[in-house]
Every structure is written in C-alpha cells, then in structure tokens.
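Just dropping this structure here.
Heads up, one of the protein chains got dropped from this complex, but the rest are sitting where they should.
Right after this comes chain A.
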Amino acid sequence: MNRILCTLISLLFAVTTAAQSTPLKTGSIAPEITLPRMDGSMFALSSLKGRLVLIDFWATWCAPCVKEQPQLKALYEKFAPEVKEGKFEIIGVSLDKDKSTWKKTVDRLKINWVQVSDLKFWRSPVAKDYGIEELPFNVLVDEQNKIIAINLHEKELENLIQRRLGATREQPRSIKAATLNNSKHE
C-alpha cells in the first residue's frame, strides 16, 4: 500500500516538474545577455566570466519576484567579500516595460547589484533565449558561463552558492534573519 502511495506521489510531482521544464539545461553555456543598464550603458553577461553569477529574472509587476528581492539582498550582503574579490555577482534582468516604475522599485528596495532591461516586457528576446515561462526565474552560472542550476530559491540557492564559493566561514546572520530584520526597518 505504502509503495503504491509513494509511486503515486512521485508521479504527481514528476508531472508537475515536467510541465515547468525549460529548454535550458544545466551543463550548457548560458545564452549571452546584452542589455542596457539603468543608466543606458550596455552590459554583457560574458564580461563576468570568471565569477559565479546569479541571473535573477524579475519584474516590478511580479509580486513574488518583488517579495524575493530582500532575500537576494541578504544573499548579496552575505557574500559581499566574494563580490569584492570578483568571485560572485548577481544580475537583475527585468521584464518591466516602464523605466520609471522599474527605477522607483529598485530604489525603494535598495537593490545594489547590476540591473538591466530592454523594457520590452515578455517581448524581450532574453525571455525567449532563456525559455522563461513565468517569473520569478533564475539561473546560476559558473566561472565558465556554464549553467549549474535553474530556478533554485531560498535556502537551496544559498547553500549551492555557499558550496560553489567554498565559503566556509561562519556567517553572523542567516539569510532569513537578515530578511526579517530588513523588512522590520522598511
């Protein structure tokens, strides 16, 4: 009976996961991203070769994405030494369409990693290149621009980054505590 139950549950989750699959594959090279930063200057993903990079696809109109930003901020603070040493970076790729809304939200959330967007909403070629079906969506790429993880969030994402960076030092605050603290000050 228990075996049947386990099989049924596994099947249920397998079907859900398959339905959400994307053409991206771990192990393949991340498609190049060439998009303008908020100040209009161009950014290229390939310029970050040599670093572990978290590409966060988001938009101000996506409530779960906005909700996730303080967590990413805590992650960015946690790995600030690695960012400084040129080992880690986060890139925010926005599928917004309105620059002022995008800028206002980035300012309000005090996001301090690079933000890029062509302000083309779902029509942005980057959405097609990465096979994005829904937001939030993210990709973790290694030092050779190779995809090592797709759509990991929260502790799972933090743990993988920690492992990849070999950052063994104890952190003063966990991401969750930092997030809670941040939201208290908002």
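To be clear about the criterion, contacts are C-beta pairs under 8 Å (C-beta built on N, C-alpha and C of every residue); 3 or more make two chains touch, one makes a residue touch a chain; residues count from 1.
As a convention for this text, contacts and distances are computed from a predicted model.
Colleague: Considering the UniProt annotation of the chain absent from this complex, which name among "Rhodanese domain-containing protein", "Vitamin K-dependent gamma-carboxylase", "Transport permease protein" or "Nitrate ABC transporter ATP-binding protein" applies?
Modeller: "Rhodanese domain-containing protein"
Colleague: Touching the absent chain in the whole complex: find that residue among A:Arg51, A:Lys73 or A:Lys97.
Modeller: Residue touching the absent chain, from the options given: A:Lys97.
Colleague: If the hidden chain were put back, which of A:Val93, A:Leu135, A:Ile148 or A:Ile161 would touch it?
Modeller: If we include the chain that is not displayed, A:Leu135 is the one touching it.
Colleague: Using the document's definition of touch, tell me which of A:Cys62, A:Leu75, A:Val93 or A:Val106 contacts the absent chain.
Modeller: A:Cys62
Colleague: List every residue of chain A that touches the chain not included in the displayed model.
Modeller: These residues of chain A touch the chain that is not shown: 1-2, 5, 8-9, 12, 16, 59, 61-64, 96-97, 121-123, 127, 133-135.
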